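Below is one structure. I have some questions about it.
All protein chains but one are shown in place.
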Amino acid sequence: MSGSNTIDRRDFLRVLGISGAAATLAGCGNTAIESGVEKVQSYVQPEDFVVPGVGVYYASTCAQCGSGCGVMGRVREGRILKLEGNTHSVISGGKICALGQAAVQVHYNPDRLTTPLMREGGELKPTTWDKAMATLTARLGGESTLKGAQIAFLTGEVSGHQKALIGNFLDSFNSTHHVVYDALSTATGQAASKAVLGAAQPLLQIDKATLILSFGNDFLGAGVSPVHMAAQYARFRKAPRGTLIQIEPRMTLTGANADRWYALKPGTEGVFALGLAHALLEHGQFAKTVPAPIVAALKEYDKETVSGITGVHADAIPHVAGMLMEHTPSLVLSGPSAEGQVNGAQNAAAILLLNVILGNAGKTLQGQASHPFPQLIASAGSYAALTQLNNSMASGQCQALLIAGSNPIFSAPGFLPFAKSMEKVPFKVALVTQVDETAAQCDLVLPLHSPLEAFGSHVSSYQPRGVEIGIQQPLMEGLYPDTRAFGDIVLDLLRQREPKNYKAFPDYYAYLKLAITKARPVFKSKLSDDDFWEDALRSGVLQLDAAPTALKTNASVVVVSKPEKHVIDVRYPFYFVPSVRADLRDGRHANLPWLQESPDSLTTIVWDSWVEIHPSTAAEMQIREGDILEVQSASGSVRAKAYLFPGLQPDTVSMPLGQGHTAYGRYANGMGVNPFKILNPLFDAQTGELATHATRVVIKKTGEHELMVKDEGATNLQQGRKLVATVAADQAELAKETSHVVE
Amino acid sequence: MIDRRDDSDIEIERRFVPKAKDINEDIAWAQINKDVLRSMERPRPMYWVIFAASLALFGFGVFCEVYQYQTGLGVADLNNPQVWGLYIATFIFWIGMSHSGTLLSAILHIMHADWRKPIYRFAEAMTTFSLMTAGLFVLVHLGRVWQFYYVVAYPNERWTWPNFNSPLVWDATAIGTYLTSSIVFLYFGMIPDLAICRDTATGFRRKFYWFLSLGWQGTDRQWANFRVAYLTIACFLIPLAVSVHSIVATDFAVSQQPGWHITSFPPYFVAGALYSGCAAIITLFIILRYVFRFEEYMTMPILDKTCRLTFAIAMVWTYLNLIEYASVWYGNDVYAKETLIYRATGLYAPYWWAMNFLGSVVPFMLAFKSMRNNLTIMMVVSLLLNMGMWLERFMIISPTFAHGYYPWTWTSGWWPSWVQWGIVLGSFGWFSMLFMLFCKIFPTVSMYEVKEMVYHRSEARKARNL
Partner (left out) sequence: MSLSNLIKNWSSLRVKRPYQDQYKNADYKWGMVIDLDSCTGCNACTTACYAENNLPVVGKESFSKGQAMHWLRIERYWGEGTELAQFPDHGAQFLPMMCQQCESAPCEVVCPVGATHHTPDGLNSQVYNRCIGSRYCSANCPYKVRYFNWWQYPERAWPNPLEKQLNPDVTVRSKGVMEKCTFCVQRLTAAKNQARTDGRRVADGEVTTACAQACPTSAITFGNMADSQSQVAKIWARQQVELASDKQDKKDEGLRGYRIFEELRTYPSVLYLERVRNSDA
């Protein structure tokens, strides 16, 4: 580091979170709300595109999940009214999901935090920004002596320049403790994929596949980049129509769209996959794809053994194997129900092995294009990181904790004493738009701008085509005078920590603008810096064409152990599958009334939690819909109404995640229960990640009964009416409809 | 039932004729006047009990309606398929009740059935008040009752007319016409009696009756005009009455819903209407006979004839009901058949079977003379018949909504809220309150027609004896 007023180039790039590469620029179009000034214009002297009574669209990026979809916000009379997909965005393709639509309710939520809160006498009380920042500065400002592990920053999935700033902020303490926690982390699957396919998150070319075999992968629902996947799926379904086979213990939204759906016992996905591998390898054409020891070990996976373990009919194995051989290229996917097991990584590896055998790598599976700014890419959250943080807090090592976009007190499993450990941290700061369970335990709660009021950038960990950086621009002026942008707060602190590096930036806007314009050469733009920035705001995305990379598969890492039946603990006879709703996710969106009232796709239940139980099991136990059941695991119990659900392995019960909030505003509080709290401390043997789907439970009837709040009426069958007509694929002439293909 | 006497009653009671006996043909005309006018002064205490109960029920109904008006129809627990609930069911019930007044006064008048004479007046009043009650339900069930006048075809600057295709507009027109006509008919038929009231009343009452009696002097010319006019109105009223319930039936028959789209609905509804109206006449007959000490005028033979008439109509209704089931069962409309099966086996099956039992089996009690002669039994039977008829209307509305074309919206357990029940009970209070007030203010037994009847009968006897 050099003199007080200059920054050297390397440091500068570190500050901005960028460091070079090369490609071309794409996209332009609408108008930008900003011309360098963060003010909405008065109607006395309006911009010519601001006409009272006429909605104007501005591009931005959705921050509801980590997919980074480009969105367009409709702004009228200075108010953001609705979000649509941004057609410039490769990720969203001009489309938007329910979750994205509901972002306006994050912004206009009546329970939003509008002033800073500070703990005084054990209670959180409203305070002023001056006082709040004074407290913050005293602890974490230039004078702070905290070092290394003494400070930690806990976030959910975060990317772009916000992530870079967090990193830089922690750097100034010599800390690397940016803890990313995602209750629905796919770390196990990513580890397996890295080992077998050579990429943690390979590109799924769904539209190129003629057959998809998915082991519980909910790519249409709560998976990665669902909007993009849905568009691909639509192309997959057009002539020549691809076939989707789904194998899972509890029907997901993707399973609901399958041509054939198989129920199997949770945790036996690997066994089934190896059974398929065995069936395939009996045909000479695949023999060379896997090492001989594996072929030998697979001998034991004959269809009767596999059927006995998985509970799937023995004929299914040669049938599915036959389908896989007939249809090339195919695509085999593993999902949370396979991965969230004590043998999760092993399951996933066995499933992905099928791709190797079938030679799908390079056809339907490819490596993501290399990213010019890898440090902006969202880092994957993991349970292991949270445990580490918990230990650090419990041991008293952690002295200051900042939390943004993560709510572990709600979403961490009940056995992890996170709340207790947190009490030992002397200074806890939450940066939130609305107080949640974790923020309620902090000492200082800072009210954030909603994503619709703040600048930012998003770089999804899943880049479907080339490289896309989503630019998030404010779609309206701050709704409340006393909220601030996340970037501004971190930048404030950084200015105090490293004045020489950061005093050039009056606010996060200036920082982001400079960071983006400095990246201009990478996008090979011939525009001036200002025009480049304007252009980025107009189109909402920065894009770079880049070819997918090749995958290096490695079949030898797959461990083929002897096929073994599950040992059943008679005290807990049922498998417990927590299901993830595409809208509520891990519960962070339970405060949005549209999503609460949006019927769950498969059960049509609203505003509540429920216990899914197979009708045949329910008949045996004499359980009717609406009977209140107690679901008890070794770690705890919850009570919810029974719902008879046919898409379920009969030895399994399932509950949706996301409900059961106690301090998350009027729309979330008191709705349902939180199944995170009954998960058992079981971990994947290889990665140490939480085995979310491995808990076993016992069901008890309480004798109470309540009306189920659902959209479905007295019947869920079509009763002989032609409502949803189904036609066999070989009867439909899809090829004649091809001009109706989604562009 | 009626042998308690107090001192003031002695004179009247002494002349009391045995139950089975018909009206005393030798009764003096002055005595008729006296007896009837007396009813307007001091009824039995039961009158006040009934009146107070009606007032209380009505008050509760008003409370429910105000609550519903202020808060929205949501308080009635109505929902997407179940959009009408008890309101329209009870509306049809009251429209039905209104039919027997016309039957007794107009149809039997034309057919010269003289036994109707002592009881047609209150039946006619029943018609008027049940129409007024039915009209209330049209208003009560509206989402924006304050805009009800949009249904009326009135000239306005935008030339917006009601939709003349809609059976609801036919309804509004038909009910409005019928109500007006039956008020006119009721009032017109009362004029000679009002003159009698005028002649005996004092104070403000005298002025009241003087005003209402329109200068009736009982001259030959007045009587001659009166006869012609009365007959004309009666003839006008009969097709009107038939059309009103036919039109109410088209509310359903014209619509497309399974279980409603049935051609035989209009006659079926008319039969049901006459049926429930006759049953209600039996009920009110027994009540009035006791409360106003009309034992001598509302005699057992009249009740007997009314019961026989009711039985006949019950059988007609049963026949049309079976025809409806049969045409649905053997018809080609699978959805309608499904709804019929749902009625018999689904959530509302107990009510459906009760409706059939009460409507078609219980009336057989009326076929036995011994039963017909027992006032207590007849009271119970008439109430049961009306309950059956109310259930019939309920069975037309709710099961069709619960099990219509669209399976997704089939309801599994719809039940009306207390607000709906409150308003339905309130309507009974309102009806009974109006009716009781009427009986106190106006002569409930037509004096001049009873005189005619007594005169004709004694003349006939004389002729026989000669």
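Order of writing sets the labels: A and B. Residues in every chain begin at 1.
The rule we apply is simple: a contact is a pair of C-beta atoms (placed from the backbone, for glycine too) under 8 Å apart; a residue touches a chain by one contact, two chains touch by 3 or more.
Since this is a predicted model, take the numbers as computed values, not measurements.
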Hidden partner chain, touching residue among A:D302, A:D507, A:E630 or A:D711: A:D711
Among A:S598, A:S654 or A:N674, residue touching the chain not depicted: A:S598
Considering the whole complex, not just the chains shown, which residues of chain B touch the missing one? 71-74, 77-84, 141-145, 147-148, 150-151, 160-163, 165-169, 172, 251, 254-257, 401, 404-406, 408-409, 411, 414
What residues on chain A make contact with the chain left out of this view? 53, 55, 76-77, 79-85, 95-98, 101-102, 104-105, 107-110, 220-221, 226-227, 230-231, 233-234, 237, 241, 243-246, 251, 253-263, 323, 479, 582-583, 593-599, 601-602, 604, 606-608, 615-616, 646-647, 666, 671, 707, 709, 711-712, 716-734, 736-737, 739-740, 742
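The criterion applied here is as follows: only the chains that are shown with their structure count from here on.
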Within their complex, state which residues of chain B touch chain A. 81, 334, 338, 402, 405-413
Residues on chain A engaged by chain B in the complex (per definition of touch): 707, 712-715, 717-721, 723
